[in-house]
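Here the structure is laid out as structure tokens; the discussion comes afterwards.
A single protein chain has been omitted from the complex, and every remaining protein chain is retained in its original position.
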Amino acid sequence: MNSRIRVCLLGAGRAAKVHANSLVAHVPAGELVAVVDPEEEVLQTTADEFGIRGRFASLEEALEGAEFEAVVITSPTFTHKDLAVAAAQARKHILLEKPMALNLEECDAISAAVEKGGVILQLGFMRRFDPDFTSAAERIRAGEIGQPMMIKSLTHGPGLPPPWARDLRTSNGNIAEVNSHDWDCVRWLVGANYQRVYMQVANFKGEARGVDTENYYDNALVNIRFENGSLGSISSVCPCDYGYDARVEIVGEKGIMQIGELKGQAVVVCTNRDRGLVTPIYGTWPQRFEWGYIREMEHFITCIQTKTQPKVGGEDGRWAVAGVLAATKSFLEERPVYMQEVL
Amino acid sequence: MNSRIRVCLLGAGRAAKVHANSLVAHVPAGELVAVVDPEEEVLQTTADEFGIRGRFASLEEALEGAEFEAVVITSPTFTHKDLAVAAAQARKHILLEKPMALNLEECDAISAAVEKGGVILQLGFMRRFDPDFTSAAERIRAGEIGQPMMIKSLTHGPGLPPPWARDLRTSNGNIAEVNSHDWDCVRWLVGANYQRVYMQVANFKGEARGVDTENYYDNALVNIRFENGSLGSISSVCPCDYGYDARVEIVGEKGIMQIGELKGQAVVVCTNRDRGLVTPIYGTWPQRFEWGYIREMEHFITCIQTKTQPKVGGEDGRWAVAGVLAATKSFLEERPVYMQEVL
Amino acid sequence: MNSRIRVCLLGAGRAAKVHANSLVAHVPAGELVAVVDPEEEVLQTTADEFGIRGRFASLEEALEGAEFEAVVITSPTFTHKDLAVAAAQARKHILLEKPMALNLEECDAISAAVEKGGVILQLGFMRRFDPDFTSAAERIRAGEIGQPMMIKSLTHGPGLPPPWARDLRTSNGNIAEVNSHDWDCVRWLVGANYQRVYMQVANFKGEARGVDTENYYDNALVNIRFENGSLGSISSVCPCDYGYDARVEIVGEKGIMQIGELKGQAVVVCTNRDRGLVTPIYGTWPQRFEWGYIREMEHFITCIQTKTQPKVGGEDGRWAVAGVLAATKSFLEERPVYMQEVL
Partner (left out) sequence: MNSRIRVCLLGAGRAAKVHANSLVAHVPAGELVAVVDPEEEVLQTTADEFGIRGRFASLEEALEGAEFEAVVITSPTFTHKDLAVAAAQARKHILLEKPMALNLEECDAISAAVEKGGVILQLGFMRRFDPDFTSAAERIRAGEIGQPMMIKSLTHGPGLPPPWARDLRTSNGNIAEVNSHDWDCVRWLVGANYQRVYMQVANFKGEARGVDTENYYDNALVNIRFENGSLGSISSVCPCDYGYDARVEIVGEKGIMQIGELKGQAVVVCTNRDRGLVTPIYGTWPQRFEWGYIREMEHFITCIQTKTQPKVGGEDGRWAVAGVLAATKSFLEERPVYMQEVL
């Protein structure tokens, strides 16, 4: 067997814990040796929970104080570029959470550093590793539903994102933070790049929740035309309150395919004929994509061990960011935007 | 077009209203001209609701006071034999609600009178006309799942039946009143007669609802061996409170088939991620078998007009009664009972 | 009881037969006395099938040759205005199939004639009478999912429409012929008018099926902003080949609601573990909206008898046409179109 790949988490928040759990409990080929977070309490809590020895306030300190081959970046989007570039320069392999970065210049800087550093860059699009989605993708590739003509992808998240994640200046808002997965998904499943993008937004809950950020929206509906003529939509509702919801529906020349469902557990109960049947819903993304996160980490570690390129990398991350930029421009300028305007 | 078949309802209760609705609103070839019920208030209410002119306290009076070609018998089981025999003697065609009668002697008396009268006898097994069940039956006959090896049929009803319907002496209890449909269904779908029957019962809610009838039960589980070696079960829960539930599951040599579902409407709602998805359930049997009742009546009227035998008749009704008798004997004597013991 | 309302069908094609069936078999308060169609063979076939005595080549002949109080217009869209106006002038009540007409001028002409004639005009939006949709609408009105924020409605039809129905000049194409129901549905369920509309289209199957009509499309995706700030989408795929598909999903401030489903029958079969579970799908719109068509006709006849306005009338039909015009303008000019540009 290959020797275990030592990993340092950059960021100790919620997503970091999901990856820590994969490394500690389900990916024995990886070894979680260090974690970095500038917030001392978050750092210690996560480190304690997963028994991580190396605890650092910055990547620089971690590079000095611990030995590892790879990093997993889960810090806020506006920190991605600097951290990823620094990690690549230090020749650490990178699993980078979505969205890749704030803009294409940052994406390009990351990719350049990764290439120069000779390291692996895998984007955190875990749907590419979810059993439902991967099986669906294979069946589409095999021609089962024919050429995709129309794809609809949605991600609705239950709770209000943190301030930085709903401010266009620090994150590009929900269509980036919540829906990066959809941008990647539709491109992956249709097998073509976006050509033209149109987005309309709405703000229904902001005021009641004390959000006064400029251009804030909590609902967005994107209309996409792909280079191959296919049509697509992405819908974003966050906070939707009712649960975590991630589904895709594709109509191909030969048929229809639905991926995912609202139901979160195969337990149905009825105790009141006026209320009806009750079935659990997915409440959170770690719950919905439990296996996706494990398989994603396995893939990352295996790619490092076998020196192969991951199935989803910088180019995919960059396209998702480009879609976000075009969609944002579209809603601000109230018109469809061609990708060449932002690429 | 043939002239319309004039119908007289014998019984004006809940089942009568379902048939009245079919005749008045959905089966123009039938004409509802009279209704009989000894209870004046029930009689007038139903007659008013459906605009029925002829209103009588007894079949005898109706025979004198109105002209009609057919009767629909929905009165309590213990009245079936006398009413059906009298109707047949008066040369009226008969749609007879389940169960056919209290015992095989009564069944035989009905069949003899029907034959002598030269009239049509159709049993009220409306599942034979439900779109789900008829489609399923055709697919089984066509060999899609192979020879049925095991069949499970259930009917769970929401509310406590009336006193006569839960007393073995006036009705044979739930396994007859609630589950006659299952007895017919399993025989129809398996395509074989019962050979041996075993039943266990339980009484969970009787005391709380003030039922002290001897041998009362509200749960029953029947185990059947068919003459062709197939196995089957019937489950009965009434009052189940949670809704109206009628489903069948069959495993054949080549595959499995499920007929029916708990869901009563294609509207799914989630407003609380801790509670989950909520879907309406069927609340009542008229709601679940809306089309079954209409198609059943169409079939009856058509059979009369075309002088053809209905798809489900006295022999089917008699077998269902025989199954009930064997099952009742089984639970009272705590042993499996062969059909020849009761036939 | 009120005397029966005599009805004349204008058009004897597929939709006419659906309405004929409702009148003949399920709405006894209506009486189908005449049918009009310029195509002799279609006329005779439909008239024979439903036993209709009055058979005419034109409305004028029917007005002379038969007595009736109401018409049901199911002829091609480009004939709607002239027929509806003539019927209204002859003081016949009108059930008018969707889309109402080709443009707003025609809509206005119809409404003016209807008002002047003092007759009832009901639009053929049968989803307003479907049990799933009506129950959903009531629950939305009652506030169960809160204010609708985003609504997605789709209608995908199996087969290639006739030439006139896919040519913008005679019909406004699929977004009118296939998706009028969606236009009405989203407005009805959201409870607000469209403010701005954007549509992208695609043509995937036209060439293979020999369609060379200018501006032909077989896929369309509409993005709607409503006057109350809600967002919406309509998706159109026709021919989709895989079945008849009509579903709506709504996210409100308090939760999500799904109306309709792909499954067309509650029979599930598995005979091959590599293929999986198989469930029937709805194949056609008369099958999916069986009860909707019956209830729609009951409502029409009842409104005539009771002299009340139908739940869905000319104003609703006009809005659907306006949406179609804005969406068509949007895809031709490749930009979002405000409703005031077409109203």
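Going in written order, the chains are labelled A, B and C, and every chain counts its residues from 1.
Keep in mind that, in the parts below, contacts are C-beta pairs under 8 Å (C-beta built on N, C-alpha and C of every residue); 3 or more make two chains touch, one makes a residue touch a chain.
As the structure is a prediction and not an experimental result, all values here were calculated from the model.
For the chain missing from the display, the contacting residue among C:V114, C:A220, C:I281 or C:V312 is C:I281, taking the whole complex into account.
Among A:E67, A:E144, A:E207 or A:E227, the one in contact with the hidden chain is A:E144. The chain not shown here is touched by just one of B:A90, B:M150, B:L168 or B:V211, and that residue is B:M150. Touching the chain that is not shown, out of B:Q89, B:T134, B:N223 or B:T302: B:N223 (per the contact rule at the top).
In the full complex, subunit A contacts the hidden chain through residues 1, 24-28, 51, 131-132, 135-136, 139, 144-146, 254-261, 263, 265-272, 280. The chain not shown here touches subunit B at positions 147, 149-150, 152, 156, 196, 198, 200-205, 218-221, 223-225, 229-233, 235, 237, 240-242, 245, 251, 253-256, 258, 262, 334-336.
Contacts to the hidden chain, counted on subunit C, fall at residues 158, 241-244, 262-264, 268, 270-281, 283.
To be clear about the criterion, only the chains that are shown with their structure count from here on.
Core chain by CA centroid proximity to the global CA centroid: C. Chains joined by the most contact pairs: A-C. Averaging C-alpha coordinates per chain and comparing to subunit A, the farthest chain turns out to be B. Centroids of subunit B and subunit C (each the mean of its C-alpha atoms) stand 39 Å apart.
One simple way to say how far apart two chains are is to compare their mean CA positions; for subunit A and subunit B this gives 56 Å. The residues of subunit B that reach two or more other chains are 263, 268, 270-272, 280, listed in rising order.
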